[in-house]
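Missing here is one protein chain; the remaining ones are kept as they sit in the complex.
Note that the chains are named A, B, C and D in the order they appear, and that numbering of residues resets to 1 at the start of each chain.
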């Protein structure tokens, strides 16, 4: 079983779970498919030998984001198929958009794809935790800090939007 | 000295006008009349001085005042020219003007706006003097339009009556039609000769060969100028305003619409005789139109019942005869008839005014009659003038009309026949007028009858003077020994053979006299012998009806020109205006409908928005990479 | 002392008027307008004495823009026209009571400021700015103090605004293009720039759109009648008396010399359009029942003739145009003032509701009549001088232009006399017409005096404007 | 270079001040802080270069635009105290978010690395999502926040995809490196795709057609102050960033790229103005007006000569006019059920001064001289015509004409209709701000050199 076959299987799995996420009627099912999808993506990362990244990926996406989403679903008691039927037109238009976008992007890439025979092999370590940490905290120190501002804003925002304010009533 | 005197000549009436309009009301009617008359009299005296001067030296006097309009190729000055023609014209303009002013003192005495009347009359004389004295066409044009304005003001003098105002308006507008022609003619002359000065144009014409284009242009110019003349001098096709103009007070009719203003066309043609001489085709047109006007107007005059309307048509007819003469190149003959016509026609109008005055405004001859005994002076003066206009020897009209017919006879027999018939008709309707007015019994109301009286001296004196002039005016140009021809000779550049007193001449005189007598006889038979009175308006039938309604020319104009114009106006206003606005509003509507479509797309659904997003993205990628 | 002082004076006057309060506003405005008139006479003296009162100073360095105010005979004539007419117009409004009159009179002075700026500017950028600025005050004057139904007024005035703005924006495009070519927008630089005939055509057309709407030339005139009708008397007078002269002046100053080849090639078309406007305006005026609208259409006819003369590209045509601009400025102000005098008493503009005024007030009748006669170009009035020169210049282009345009002589008489008859004459005296006041008489007398004096002796103005016009025509013909 | 840090610090300080229960001091402190930062920012006008491992690229462009952002933010924050008067407990959050947003904006115009750009745009966007939805009890506000969030995330995805492709093609996120690679060596076509996707994402942010659909809805639904922020600050930031990106990333401006910009600009100008004609809601109308102005500003991408200056001038004039209008809108639309133009009825009589401010600002937007809007359009078009896209100029002119139609709707309402509501006094802050902005507008108009030569 060559690596390529593994890739194909994994890719098919990724796409399939992604697609199922999108089309599942039950939000819970969608969420579960999405988690599977995330895992498959983590699998891809592993194939690249990016262990740290795949770990972080699973922690952040599956562990944090999906939990948050699921939590919200539970909170709102949405775990049933309560989505009314969409009208045909919007379905068709979504399908058209999907087809068009997919076709255009794929066609574009196929058309513009350079022929790559040899791949760079630096032979150096570029994706171990150590290297990543160095890059992140040296070169990318400012963005790293700035990301904290981003998270701070999100935090303030989340509080601002969801906190029941008592002063107005 | 001469310059100052010329200024006095021009400005005296103008000051009369100013004084009357500003102070007339306060100063009182006596002052107004006196001032008005005196200011003209001063002009008259000044004219007499110049007349003497020119008689003795024969040299024209030019008075340059100041530059007026500057054009790139030449400049138009405000300047005056006193030569044989203008002085002659001034003489009878101011002379008759003085008489008529005098007459008006009494005639208008009861009108509350007498000061305005005199002011307008003075203004008229001022403009008439400008017209005559201008040394170039444009100064003449000031006078030309100015007299038109005064005519407008005076016709509509009784402005409370909207019919009178319409008549005034009509006069002004029809004159303006002619004025446009005149203006175009002026443009052409200016273009060809680079000047509008009479002298310079004449000098150019005689000093150099004219190219073919120039000759053609001059022909057009002559035609345009003649169109101008038809407006002012009431010729076909623009004559219809003159009968309507009788709405004005009678002295106005006498001064403006008989003696002076309407002869401006003849003056202009005579003034520019050297131009017309270059355009023989146009001269033919002038002659034909003159003859046509003469007979058409005479025919209409046959059946009119309003005393002033009869005289108005008579005027048109006589003017036609003058143009006939002009068209045949006999300028001095036309001038001669202008002068005699001024005398007798002014007299006739003033006489009719006297009658109307006596009858408290009655103008319908069917309600007159038998006034001979009550108003002897009026009767006799009018009788003399009637004889003169009918061409009875030895009154003034005989000589001048005879000259015209003789010229016509030599020029073109048909024109002569037409002119002669017009003359016969003239004799007929003039005597019809006399018989209906003065003979038989009075047909008016009892009230009127009680108050019948002869007019006061201020009215009769001018009548008498004019009657005398009408009787002896012919003396200035007796056949064979014409002072007038001699006097005017320097003006004309084309040698014009004088008529000899030969057999033909006597024969023609005889025919004319017999013709006149026939006309008189018919009138006598119909109106004195049978004592017929014209039927009421509704009973008129047949040809008479056509004539009575003036060949329906007014109606035709109304239908062919006025109504289409108003319809066009309506059409423009209703359709073109809206169409143009709608076109532009249409653009607004298009944007609005685009906006509405846009509003439909902007339907609040995120799906649609994202769809548009994806479409935009895709099309950009397609455009960049796949096309 | 240079000419920029007059702009400062008026701007300051506008501000002072605003702060003077409602009661004093009109007096203050009159004083300032009078001062500007006096000062413009002073400038005239300087000019005659050979001193050049022009003003130039750099404004924006990149792009190169100057504050350049140029005084020559032509701009001086327009300056005098504007300052004197503004004074007359302000004085004429003394008989009216306006709400919030401080703003009103401030706007009037501001408008005068902008119009004078337009006439004086020798830098296209500055010129354009003044050109647009003049639009704002008249918009508000017409909108806020206008008459008639609010909705209709709004529609008419927004139409006017969008029309004129649209036109002038195309002019702006032309200027931008020229700026790229010349590197500066100074008039002298624009004159010097070489353009192909293709470029000239488009530039000419862009200018034409702006000016044709402003003047207006058929078929761009549809804003005019309604706006004139809805605007208050002062607004109408400003619009018709001065503002539309901006368009005509610009044709002479900017359009023709910058695009001479196009002007020469297409002159017949533009003359024809103008002449069509003459006839069209006259014919439409025949059936108008609203006095101000009738006057508006008559104005359309008159300015059509002026435009035709300007496009004839001859000294005669241009001079006639300038003379007639001035004459028309005064006469149209007089006519609209007469309409206003009637409206003050009868509260109507409908001709059918008037009549019989002459019985009650013959003085007014006489004054009105003289102004009316001047507008139909009776010889010895100023308008005749202009109209004659214009028609003659048209004749030199083509006799048919002269004949067709000449019909205005006839048609003008028709509608004017009809109007006069229906408005003034007759014996209807059901409505009381209070006798004209001294203030109203003064306005008329001043206007009439100007019209008659220059009618007899147009030489001073003619001499003043001829040298620059000769230069412009020379420039056109050189190419 | 330290501007970004200072601003972020100021944001944190706001939150701290709240913790110390000094609510009333928040706005003054922030304003003072911002002014100080502004002063600092101007002082580094001449110390240019790259900082923090090329993460920040400080040049005159970034300094000038950062200063503009700071000024706009200062104005917005000055008014926020009055605006949030009935929600005092949350004022620190609002102010802090705005300050952070400013930090995002500064990061966006002075980024030297795509990571900074991406984080900056996310900070900006997330702040705006929050602000748009910040009126929690209003369904409209919720809807606006949600729509903006969904579409904004989508656009973020596109931008991120583009960045990934750029990285894939060049192997770096560093602007200088990318620039060197694309101008010296050959590179895969992905790079172009990537830049196009980034540009499209930015076109979304500036609300250019056809990526504009979110703008009207969000502007309408969001609280007025947020709308003001979006239509002035956010738009100006996005435009400046788009400009910087396009200039640096798009190599040698091909015809096809220009064509896209031309089409987008024309569509934005026309559609924005035409749609605005049909609006009754003032905020919505201003949204469409903003779309058309985005079209105008996008045109700067076509021109080479002096374009940054012109963009700065245009943006300044647009922001100044917009803020002045909003200052009045805050007052007029306060506690109003609907936000239609009718609320302006009779405003000319009741508040002549503020009405004059609105009028002049609208006229400035419409491009009437001597106001700055005219000069902005003039400078812009005079450069565009040089590129040969005369069609574009004509379309710009036509859309300007159309725009007069709706700008004058407000003016007409103010001066011709009668007011049916009773007079209330205007908060002093709004009045002062409005008048100062009016003065600024005219000053920039009369002395364009003040702004026009800052960059080149």
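Just so it is clear, a residue touches a chain if its C-beta (ideal position, glycine included) is under 8 Å from a C-beta of that chain, and two chains touch if they have at least 3 such contacts.
In the analysis below, contacts and distances are computed from a predicted model.
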| Per UniProt record, name of the chain withheld from view ["Formate hydrogenlyase", "NADH-quinone oxidoreductase subunit K", "Cytochrome C" or "Urea transport system permease protein"] | "NADH-quinone oxidoreductase subunit K"
| query | Which visible chains touch the chain that is not shown? | reply | A, B, D
| field | Option from D:115, D:175 or D:298 whose C-beta touches the chain left out | value | D:115
| field | Omitted-chain contact residue, chosen from D:146, D:356, D:394 or D:435 | value | D:146
| message | Out of B:280, B:376, B:480 or B:604, which residue would touch the omitted chain in the full complex? | response | B:604
| field | Contacts of subunit D with the absent chain, listed as residue ranges | value | 114-115, 118-119, 122, 126, 129-130, 133, 136-137, 139-140, 142-147, 149-150, 153-154, 156-157, 160-161, 163-165, 167-168, 171-173, 190, 216-218, 220-221, 278-279, 284
| said: Tell me which stretches of subunit A touch the chain missing from the display. | reply: 2-4, 7, 11, 14-15, 18-19, 21-24, 27, 30-31, 34, 37-38, 41, 44-45, 47-50, 53, 56-57, 60-61, 64-65, 68-69, 72-73, 75-76, 78, 83-84, 86, 91, 93-95, 97-98, 101-102, 105-106, 109, 113, 116, 119-127, 131-132, 135-136, 139-140, 143, 147, 150-151, 153-155, 157-158, 161-162
| message | For subunit B, which positions touch the chain that isn't shown here? | response | 599, 602-607, 610-611, 614
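Note that in this section only the chains that are shown with their structure count from here on.
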| message | Can you tell me which chain is nearest the middle of the complex, judged by mean CA position? | response | C
| So how far apart, in whole Å, are subunit C and subunit D when each is placed at the average of its C-alpha atoms? | 43
| query | With chain centres defined as C-alpha means, what is the inter-centre distance between subunit A and subunit D in Å? | reply | 31
| Distance from the mean Cα position of subunit B to that of subunit A, given in whole angstrom | 102
| said: Can you list every residue of subunit C that touches 2 or more other chains, as numbers and ranges? | reply: none
| remark: Residue numbers in subunit B touching two or more further chains are 608, 610, 615, 617, 621, 625
| query | Where do chains touch, given as pairs? | reply | A-B, A-D, B-C, B-D, C-D
| Which residues, counting only subunit B, touch subunit C once they are in their complex? | 21, 66-72, 78, 116, 138, 141-142, 144-146, 149, 152, 156, 159-162, 165-166, 169, 172-173, 176-177, 179-180, 183-184, 187-188, 190-191, 565-566, 568-570, 572-573, 576-577, 580-581, 584
| Which part of subunit A faces subunit B closely enough to touch in the complex? | 90, 93-94, 96-97, 100-101, 104-105, 107-108, 111-112
| said: Using the touch definition from the top, list the residues of subunit D that touch subunit B in their complex. | reply: 147, 150-151, 154-155, 158, 189, 192-193, 196-197, 200, 204, 210-211, 213-214, 216-217, 256-257, 259-260, 271, 274-275, 277-278, 402, 405
